[in-house]
Every structure is written in structure tokens, then in C-alpha cells.
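Removed from the display is one protein chain of the complex; every other protein chain stays in position.
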Amino acid sequence: MRVLAIFGRSVAIFIPVFFVATFVTFALRALSGLSPARIQLGESATTEAIANIESQWGLDRPFLVQYWDWFTDVLHGQLGTSWVNGADISTLIGLGLGVSLSVAILALVLGTVLGFVLGTTAALRPGTLLDRAITGFVTVISVMPAFVVGIVLVEIFAVGLDLLPSGGYVPLEEGGVGLWLAHVILPALALSFDVVADVARQLRTGLVSAYRENYVVGALVRGLSPRRIFFRHVLRNGMGPALATLGIKFPSLVGAAVVTEWIFGLQGFGRFANDSAQAGDVPAVQGVLVVSVAMVVTFNLLINIVLGRVTPASQRGV
Amino acid sequence: MTTLAKSTLTGTDPTETGPTESPETGAAATTAEPVLAVRDVRIRSQVDDREIVKGVSFELTPGKVVGIVGESGSGKTLTCRAVLGILPPHFEVSAGTIHVAGEDVATLEPRQLTAMRGSTISAVFQDPASYLNPSIQVGPQIAEVIRVKKGAKRREARRRAVELLAAVHLRDPELVYTQYTYELSGGMLQRVLIAAAIAADPRVLIADEATTALDVTVQAEILDLLADLRDNAGLALVVVSHDLAVVAQLCDEVLVMREGEVVEQGPTEQVLYHPRHDYTRLLISEHEQYGLEKFLTREQS
Partner (left out) sequence: MVRRVLSLASGRLAVGILLAIALLAILGPLLAPQDPLATSDNSLTGPSAAHWLGTDYLGRDVFSRLLDGSRVSVVGALEVTLMALVVGAVPGILSVYLGRVFEWLTLRIADTLIALPFLLFAVAVTALLGNGITQAMLVTGVLVSPLFYRVSRAATLAVARSQYVEAALISGASLGWVIRRHVWAKVLPPIAVALAQTLGVGFIIVSSLSFLGIGVQPPEPTWGGLLASDLGYLDYRPSAPFVPALLIMATVWASNLLADAIRDVSGESGRALVNTRKAKANQLAAGGTA
């Protein structure tokens, strides 16, 4: 019941988001003034030839009609065809999605686990040297942009120690876990620093303030052990902000894929977006953006449901 | 002596409805050994090196009620917290001893203190909503205590939690079991908090301003409930309040505190009717002026 209510409310928030996002995305073509004709015919094409090609692509129809057609196709998973080579964009993105998702999910897992360990360790010993050391470390990694981390990691593990490959990708089903991990661990680590910093910080603040709440005293007085109080009462209430941060952070995680995939030579959808954008292949760019928005929306839906389960009280009226 | 007293109490089922695990062995009140003995306790703040509580002593035997009266900041709550072994950071007991069921609290390991809380001594407070976890339904929080402290299985714990909710006179205990704190009223929450506090059959219950924020009728109901628990379960109570009326209704002995000092101490009747200290007289006269008279005139009209 409650889960359904939360789900309903979240969907109600995200439907307009999806609408606006796709609209903005689609408006990019009109705003850019780019046309498949320029790509296919070059600069010296006659206006007739251009008009001919544009009508082939349906670009001579009213803007809203085009949008609606495109939008309904998107809902069916059809992202159109590339202006450059006529290939199916859904297929092209699908090819890169495995790499990108591998890296993003691993980064998320690494970031959450490391952030959790650092945040709770600091929160359980507030004010100590350890707490300050962790806070300092977190401050340092929070100001390192993903590409700086990426370069540092390449320096240490690929160039310096020669332990891991500096780039490329081997899918899980081809090379097994070891080879797959060797290729995605560095980019994932590069992406995860931002998540580590945010999760650690939010968790520390959340836990420290949760420990000041009266229900901790209540649980103590009822004779529950510190361990139990931490896991069942404090953690549950203190992890709300950290979870919410994960939802907020996810878009920049997806976005930063552009940079890490470039550093590590991965053919993911970030690289695809960059290449397509440079080539002026508008439908391909639109496709990537829609997929990224869909990923963000789905992830935030999940986060909202988890948040609603974990801290039902704080979710009321939000 | 102590173990005997313990067995009589743990055998007494506060819910009256559940099965008794061990046979009843006479009234608990007959034992003279105090379940709680506080001797000249002083509490110091480490931040500014000030003594906040300057020597509190009292003894409590099963079935008896001690009241502590005083304005806010008089050291009542700190005294209670010291008894529970949960003084806030940077406060310490600088002198005196606290014995709970014969054991010196100062000598107990943290693990032993945890074992003691809930099953020997427990407490309820003002603003009951904040003392329950807002993210968990209230029932499971009671069941949790039963499972942890009494080693009950999940279903058994749930059954007994519902019984406890019924025993604290909550209507529809099955429904209340599944509700969150924000779905319940202040009076209901205080009953839930009491149910959670007595779930592991403690021998001493500290009620720190437990009726303060409630309106008059609810306040009276909660006091009745506490009196019930004292009579039926042989629970020893420490009732802390700034309100003399609360103390007068329930307590056998009263301590009047002011700025950390006990200015007057003695049997309730003596303190209320023959106060010796000016401050006590002031409290009583204020009460007559603003409390009782008002109450009486409203009754008459």
C-alpha cells in the first residue's frame, strides 16, 4: 500500500520531468539549425536537394507534429536513425550501454561502500583524530574532478605499477570477471570519488544528528545494545540524506562518463554522445540524452521507493 | 534477598492477561531490600567544572513511589539519567553511589549496564513521540524489546507486544501495533512508551515528566495507569515532575529540588501539609493560587 503510494507520487513528479526533458532535447535540432542534408550533401548543395532530403526525414512538418511522432517512437524504444550512416540509433546506443552501465554501476557500488565505511567510521568517533583525518581525506577527494582522478589512476596503476590496462574494455561474457574488472575498475574508481565524498559527508552528518535524537535514549533505556541501536535505529534514520544524495548525484555520474570514457578509451554511450555531437548527428545525440534521462529517472524512482521504505515519516508531504 | 525479590517480580505478569511463567510468590512489597538506592549523588559538568546536582539520596522498595519535584534546571532529569547510566557527554557522577537491585552502577561494564536497562530499570519521558523511532511502526519496537531482552520468538514477541498495548488500555491494540508515531496522539504515544518500557518486566520505572505535555484528563489516565502498574506488578516508581499535584497523587516520599540541592525530603503528607522550607511553601502556595483554585472554580461552575 505505502510502496504503491510512494511509487504513484514519484511517477507523478517524474512524468513532467520526462516530458520537459524530451521536449528540450528535441528542440535542440530546431535550435541548432543542423540538417541531415548538410551532412549528406556537403556545403554546396542546392536548396532543392536540401528540401528534398529534409522532407525525406520528415523535417518539413510542423514542429509539434515532429515532436509527437518522435516522442511516441521513443516510448516504443525507437530512437530513430543516424543522419551520418543511417544506422539504428537504439542499436548503436545498446552497443555502448554495456560498458557505460558496467562502469556506472561499479562506481556507484564502490562509492556507496567506501562512502559508507568512511562516513560511519567518522560518525561513530566524532571529534577524534580519525574523524578529522577522514573529513580531510573526503575534502581532498571531493575537489578532484573525475578526469584528474582518472589521470592519477592511470599514472599509478597503468604507467607506474603496470598492474592494470590503461584503457579498453572486455565484456563480462567474453573475458570473465577478472578481465572485465581489470578494465572497468579504474574508470569506475575515477567516477566513484565524487560519490564517496558525498555519501561519506552526508552519512556522517546524518548519523551524528540521528545520534542526538531522543529515540536513541529511548532505545538505550529499553536496554538495547549499542550495535542494535546503530543498525536498527540510528542508521535507518541517518541514511536518508545520503540516499537522497545518491539520487541527486546519479545524473553527474552519468554525465561524467563522457570524460572517463575518453580517458580510458571506452566505447560507451558518453563517447558516442561526444562523437555524435561533434559530427552534428542530431538524432544520435537526442537518443543518448533520452536514454540518460530515462536512466536518471528510473534510478531516482528506485531511490524514492527505498527512501519511502526506510524513513516513512520523513517522506510525508514531500 | 535480592534474587528472591527478583524472582517474585519477574514472575508477576504486568499485563495480567498473559500466562505467568513462574508461580507467584507473595507480595513483592514485603521485601525490605531497596531495588534502587541513591546515596549522596553529586553530578558535575566537565565543561565548566560546575556541580549541577549537589547530593541526592533516596531509597526505593518494590511497590513504592518516590517523587522528585522542582523547576526545570533543578537537576531532576540529570539525577534520573545518572541512575540509568546515560548521563549526557561531559557530565559525570563525581561522588556518591547508585545501587540498582543491589549492584553498584558505577562498577558495571557497559554490557552489564545494557543488560540492566530495560529488564531491571526503565524509563519514560516527556514528549513520547520523540523517544520512539519515527521510521518503524510502534508495535515492532515493543516486540523488539521482548525479543532482545526475553529471548522470545518473533510471533510470540508480537503476541505479547499486542497484549502489552491492551494492558496499557489502548483501544484496538492490533491497529496501534502497525501505526507510526505520527499517526498517534500524545496520550496514546505515552501509553505506547510505557508499554515499551515495561516490556521486559523491569522492577523500577522512572517517569520523567511523563504527563507534562498532556492535557488534564489524559494526564489523570496516565497517572492511573502508573498506579495500576505499581499495585499489580509491584513496580517501584520514580516520578519526576514540576507539578506538585502529580506527585501528591502517586508518591509515598517526595524530594523537593532547587538548583541541584534537595531542599526538603520526606513522606508526601508531611512535605505537602507541613512544609519546612520556604521554597516548598512557595511551590505549594503557587499551586493553590494558580492550579487548584482555578481547577476548583471551573468544577463548580
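The first chain written gets the first letter, and so on, giving A and B; residue counts start at 1 in each chain.
In this text, contacts are C-beta pairs under 8 Å (C-beta built on N, C-alpha and C of every residue); 3 or more make two chains touch, one makes a residue touch a chain.
Keep in mind the model is a prediction, meaning the values are calculated, not measured.
Listed residues A:I53, A:V184, A:A257 or A:L307: the one in touch with the omitted chain is A:A257.
Interface note: of A:I6, A:A21 or A:L224, the residue touching the hidden chain in the full complex is A:A21. Only one residue from A:I53, A:I93, A:A146 or A:L246 touches the chain missing from this view: A:A146.
Counting over the whole complex, chain A has residues 13-14, 16-17, 20-21, 24, 28, 31-32, 34, 126-127, 131, 135, 139-140, 142-148, 151-152, 154-155, 159-160, 208, 248, 251-259, 262-263, 270, 273-274, 277-278, 280, 282, 285, 288-289, 292-293, 296-297, 300 touching the chain that is not drawn.
Operating definition for what follows: only the chains that are shown with their structure count from here on.
Taking the mean of the C-alpha atoms as each chain's centre, chain A and chain B sit 52 Å apart.
Looking at the complex, you find that chain A touches chain B at residues 213-215, 217-226, 228, 232-233, 236-237, 310-314, 316.
Taken together, the chain B residues at the contact with chain A in this complex read 84, 86, 110-111, 114-119, 122-123, 125, 127, 130-136, 144-145, 148-149, 180-182, 193, 196-197, 199-200.
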